[in-house]
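Can you keep this structure in mind? I'll have questions shortly.
A single protein chain has been removed from this complex, and every other one stays in its place.
Up next, subunit A:
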Amino acid sequence: MLASINNTSRLPHDLKSVLFNMPPFKDEHILLIAPGSQTTLAQLGLPESFTPARLHFPTRMFPAEKKGEFEPYKVRERRREAHSTNGAGIDVDMRDASAPADKGETKVALQSTPKLKAADGVAVTNKEQNSKSPLPEEVVYEEDIVSMEGAIYPMQNGRIADWQCFFSLLTHIYNTLSPPFHTPIMLISEPVWSARDREVLTQFIFEKFKTPAFCLMDSALAACYAYGTPTATVVDIGHGKADVTAVTDFVVQDHGRGIAVEGCGGKAMTDRLVELLRPKGFTREMCEQIKRSNITEILPFGTPLPATISPPKSSNTALLSSTGSLNGRPPMPRGPGGNAQPGNGEGDEDDGVLNVAAIVSGNTSEFLAKREKERAERTVSKKSDPMNKPSRLPNAKKDRASFQFEEYTRIEPQNGAFTTAGQYIRQKREIEVGVERFLLTAPSKEKTADRCSGGILEDLASQIHHTILSVPDSTKRSELWDSLIILGNGSKVKGFTTALISTITQRFMLSPSATIFTSELPSNISTPLATGGTNTPSHPGQTPGPFHHPAAHGVNPLLVAATHANNPIPATSANHDPAISTHHRSTGHSQTPTSIKTLKPPEYFPEWKDQGGSNAPVATGAGVTNTTGPASSGGRNPPTALVSNRGMEEAVFLGAQIAAKVIFVLDQGLSKGFLSRVEYNEGGPATIHESSFS
């Protein structure tokens, strides 16, 4: 109320600054960044039809040589004999290095040029070599794009744990995309960021990137934009945490919001699998891929496990029965006979770095990738034939199932090997899993030490209940129950949404008799449930008119007026404050929920169509992944199935694009959706709280 008064009083001034100082922004100049604890989505420019984020950066950095600085990739130090270079050019991609490191590196790299030779595929930089060793040995630093050793994740459960590292990640992203100077920036903010955090970020963005306009948008609000709804309960399942937010009429409800509810994300599900499967010889990486595979499913509340129908006889059969000769931890198959393919055409393709060698050999690697794909298809079809016969049952009825496990293995180069690069081979093998794959959300032993609830779904269900119940305007609650948006990559596990809805329904749904009662009482129409739960307005956008009775819930107001005339509300005396008669009468409403629904995703964004279970497993080590096709430089797409695997679980990014289009391009700041540089210079970082999206 106060703020809105403030806003209107400031409006003329803003208008002036916007209209006269600010040339319009162009679609292709808008930079969007949506940071997450695991993956940060980014894109420069709004395409004509909104696409999933073009770039996925892993939200991690590696400590650089100099303390306090960070590199996007693991830098490995190796000593090797110095001998004269023989040809292959060096490639140091400066765009990729974080800015602070930039200047220093350029110099050093130039110095070292004559002494180095690069392997195809991996950027090699060399700093300070020869400073200590006069021997014909030099220290070579190479970027190891798959290794995660020593990685620092600057965001932990949404919180920014390491500011330096987070800033260098932003810088890395900014440099990779290398936007022009007139680029407004939209950053999706995590609900857990405090007001002060937001100020610090605002300051960083303005002063480091010199952006003309900046918008910090709440991720839950972005989800609402994506779904085109003003009111929704947004359940965002992330890696280590989940956020549950009630949004009413595009206003994020701060009170009762489930912020970074710990232990409710994808990580907890992997943890649970590890707990169940580690005794049987599974590694964490395997569990991670099991979680992402098609055979994993979360069954709706009360569904019996297939194992309870036919319990496995011996526990050790389950496990690593892999195809072919690979048993347990197999020796590395090198030859083309196995499913593996020596990977120097693969690892580097995930690399955001352009390098000469890769371009030169581009055809070759494409060819290799193609060949491998064909081979994989062949093997899959070969295998699936005999396997399909005994298992016509749906996955949920089978007590065991297998999936393709895929991993990168580093080959230590042999002595005198020609290449300095870390080489990886990608291996695939089949692994069978038992009913553990249905138990992802069961309460884990580790967690029960700390909490005594019944697992992730139950925790989420109570949080959703709490969040909706905390919405002060009780007339909105029914609509909130009917507009759940469940998103986030943690929700991608098959069956998650259905199972969550069934858990909520089981726990909180009111029985019909509490809502529909045609008992002895004559006029109960003010309990607006006689129509079996369709009591919410059918058009979520509609705002009640001035005579809309809060009790009415979309029921014909005349009807309500008529029934309320029977009620013993006495004629109010003249000296009544008019406010009294118009206030929210919370008792004019009844208990919720009488129905629980998820919102349908919008259908007018063809690129965002649900990829429906194309949850192909992918080794998790890969670097920047490039999601969408044509604009990205050819040959860099990883051959893995990852490419088209992004759907509405990342709807926040869709919402970010829609909102960016609206606030930066269409309305030119009239809605005060962003903070302009002029305003920032006048008011400082705290001005960010006045923009309407944060």
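Basically, a residue touches a chain if its C-beta (ideal position, glycine included) is under 8 Å from a C-beta of that chain, and two chains touch if they have at least 3 such contacts; residues count from 1.
Criterion: contacts and distances are computed from a predicted model.
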Protein name, per the UniProt record, of whichever chain is missing from view ("ATP synthase subunit delta, mitochondrial", "EKC/KEOPS complex subunit BUD32", "S-adenosyl-L-methionine-dependent methyltransferase" or "Actin-related protein 4"): "Actin-related protein 4"
Contacting the left-out chain in the complete assembly, out of A:189, A:219, A:233 or A:462: A:462
Chain not shown: contacting residue from A:37, A:51 or A:168: A:168
Subunit A residues that touch the omitted chain in the full complex: 1-4, 6, 23, 29, 68, 99-100, 163-164, 166-168, 171, 180-183, 194-197, 200, 203-204, 206-208, 210, 212, 254-258, 261, 302, 448-454, 459, 462-463, 465-466, 469-470, 472-474, 506-508, 510-515, 517, 519, 521-524, 526-527, 566-570, 572-573, 575-577, 579-580, 582-591, 677, 680-681, 683-686, 689
